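Note that one protein chain is taken out, while the other chains of the complex remain in position.
Here the chain labels run A and B in written order, and each chain numbers its own residues starting at 1.
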Amino acid sequence: MNDSTVVDSPASPALKLKKRSRDPVLTQRLAFAFLFISTLLIIVPVGLIIVIIVQKGLPGITWQFLTDIPRQGMRSGGIFPAILGTIYLVSGAIVFALPIGLLSAVYLSEYARGNFLTRLIKLAIVNLAGVPSVVYGLFGLALFVTFFKLGASILSGALTLGIMILPIIITASLEALESVPQSFREASRSLGASRWQTIRYVVLPNAISGIITGTILGLGRAAGETAPILFTVAAFYLPQLPGSVFDQVMALPYHLYVISTQVPNVDEKIRYGTALVLLAMVLFMNLAAVVIRCRFRKKKKW
Amino acid sequence: MFCGLASIFFVVLIFLFLLKEGLAVFKTVTPPQFLFGKSWYPISEPPHLGILPLILGSLMVTLGAALISIPIGVACAVYIAEVAPLKIKEILKSGIELLAAIPSVVLGFIGMVTLVPWIKSIFHLPTGLTALSGAVMLAFMAMPTIVSIAEDALYSVPKTYKEGALALGATHWQAIHRVILPAASSGIMAAVMLGIGRVIGETMAVMMITGNAAVIPHSILQPVRTLTATIAAEMGEAVVGSEHYFALFAVGIVLFVISFIVNVGADLFLHKKEQ
Partner (left out) sequence: MVEFLIKDLNIWFGQIHAMKNVNMEIGSKQILSVIGPANSGKTTFLRMLNRLNELNDNFRMTGEVLFGGRDIVEMDPETVRKKIGMVFALPLPLPMSIFDNVAYGVKVSGVRNRKLQAAAVEKALKQAYLWDEVKDRLNTSAFKLSGGQQQRLCIARTLAVEPRVILFDEPCSGLDPISTAKVEEAMLVLKKDYTIILVTNNVKQAARVGDRTAFFLSSELVEMDGTDKIFTAPRDKRTDGYIRGKFG
């Protein structure tokens, strides 16, 4: 179907050619080609990146690599302490961020009135979300390491990461809570349930999938961040496992950074292997979040 | 429920602590000297604490990233929202989400091993660690943000606008660029601002591929140092309580203020759209 015939004047073909200097259909084809190429420019490199990392990293992934401690200044051995360190940090971050984040979201959704204070809180959340990760590192350094005298430790790092992922948890939980229809709350209240009982028995159980999704995304983000942990916890070569939350610890993102930029002659397999482990961890968490989101969407009862 | 106030509490806390340590630097230098001073040699005696080279470094890399990511990102968003066939749409959106999830240190690593040598050979440079490399890599990091928010904005334009345009005989493309894009413009602005906000705040990838030379850059093919990388790279060496230490916190204040402005601005655009 030629759309241009509809806009053309009913004149002779010659006149048509003179009047139309640009064929809208041709323009559209060019435009769409540009759009398509732009999309490819983004999507193709993503695929390439993953392929490269998998291809070059897979040879390095041995059981020993995953469970051994590093040796020889990281030129051989494994990355187990880094993996464990990342797990500790991420768990600590969630223990801090989930309760506070969830309760904040409950407050905003169920108790807050639409007044100035609420707008201020939402503005603060947007801001926290936008603060550069290195500034979080500075803050963590100033507050936890120095002021509270916790030193560079798992505790400092986990708390810093926790504050960083707080906005993610709040936003996802808030969205989940707000998606529960208001009519359910009314029905519950009309039967004599208090506000808190309504939240506990009706609202929360139905928002749980969104909350879990948000939590997992937060975990993924915390696992991959380097800058916040640079000054608050990360150690490079620590061939023993941490004994308490006050110890320093290795972490995967920081580890990758150092072996790529500061240690010469590290085997390529180790570099790519570390990248692969980190990437796999983060992508797995994102995938889990998506799967949970889809499954609950299907099971949704209303 | 004071958990709700937690967010405000933390934002204020962050700002306060930055101020606490950062303002101390102004005992040694004045604000104009700090912001506009041309040399950054914090460990020389006496230390030179002008952050102009760093500001310019951040600026150059950000502008470069913006120039690349905005057209491509918006184009991609338009493609996904309007042109892509349904089946492919989901794959594309997943691809974008995938890119967004990759940690910045991993992207920095990949940039180091692929992009940097490539740029070095194309432009016959002594080193591939340049502002250009940084700009390209950061563009990649900004694009998922731009694409997904812009796509949301395009998607929420009422279908009736498009139907009206088509009913008047416009082609699909004409409907897009004359009706839909303008209608979604404030959402797209917000997307761009948030994408740029992400670029300004990026640390690791930048550190790994821009070369870390804290001098005023004369071309995009030179190594540069950004505000973020400066903090990350030098904080390890700075003695707690030294002028260097305070100076780095002051850089943190600058970053905080910039990101505050960008984020609040983007939020305003998003809410303007909702009206």
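Rule of thumb we're sticking to: contacts are C-beta pairs under 8 Å (C-beta built on N, C-alpha and C of every residue); 3 or more make two chains touch, one makes a residue touch a chain.
Since the model is a prediction, treat every value here as computed from it, not as a measurement.
Q: Among the chains included here, which ones are touched by the excluded chain in the whole complex?
A: Spelled out, the missing chain touches these shown chains: A.
Q: Would you indicate which residue among A:K56, A:R189, A:K269 or A:R293 is in contact with the undisplayed chain?
A: Residue touching the absent chain, from the options given: A:R189.
Q: Using the definition of touch stated at the top, determine which of A:N206, A:T232 or A:S260 touches the missing chain.
A: A:N206
Q: With the missing chain put back, one of A:T62, A:S179 or A:Q197 would touch it. Which one?
A: A:Q197
Q: Under the stated touch rule, tell me which residues of chain A contact the chain that is not displayed.
A: 113-114, 183-194, 197, 201-202, 206, 301-302
What we mean here is this: only the chains that are shown with their structure count from here on.
Q: Per the centroid of Cα atoms for each chain, what is the distance between chain A and chain B, given in Å?
A: About 16 Å, centre to centre.
Q: Could you please specify the touching residues of chain B with respect to chain A in the complex?
A: The contact residues of chain B facing chain A are 1, 3-8, 10-11, 13-14, 17-18, 20-21, 71-73, 75-76, 78-80, 83-84, 92, 94-99, 101-110, 112, 114, 140, 143, 147, 169-174, 176-177, 194, 197, 200-204, 207-208, 228, 231-232, 235-236, 240, 248-249, 252, 255-256, 259-260, 262-264, 267.
Q: Any idea which chain A residues touch chain B in the complex?
A: 3-4, 6-7, 24-25, 27-28, 31-32, 34-36, 38-39, 41-43, 45-47, 49-50, 52-53, 100, 103-104, 106-108, 111-112, 120-121, 123-139, 141-143, 146-147, 163, 166-167, 170, 220, 223-227, 230-231, 253-254, 256-257, 260-261, 271, 275, 278-279, 282-283, 286, 290
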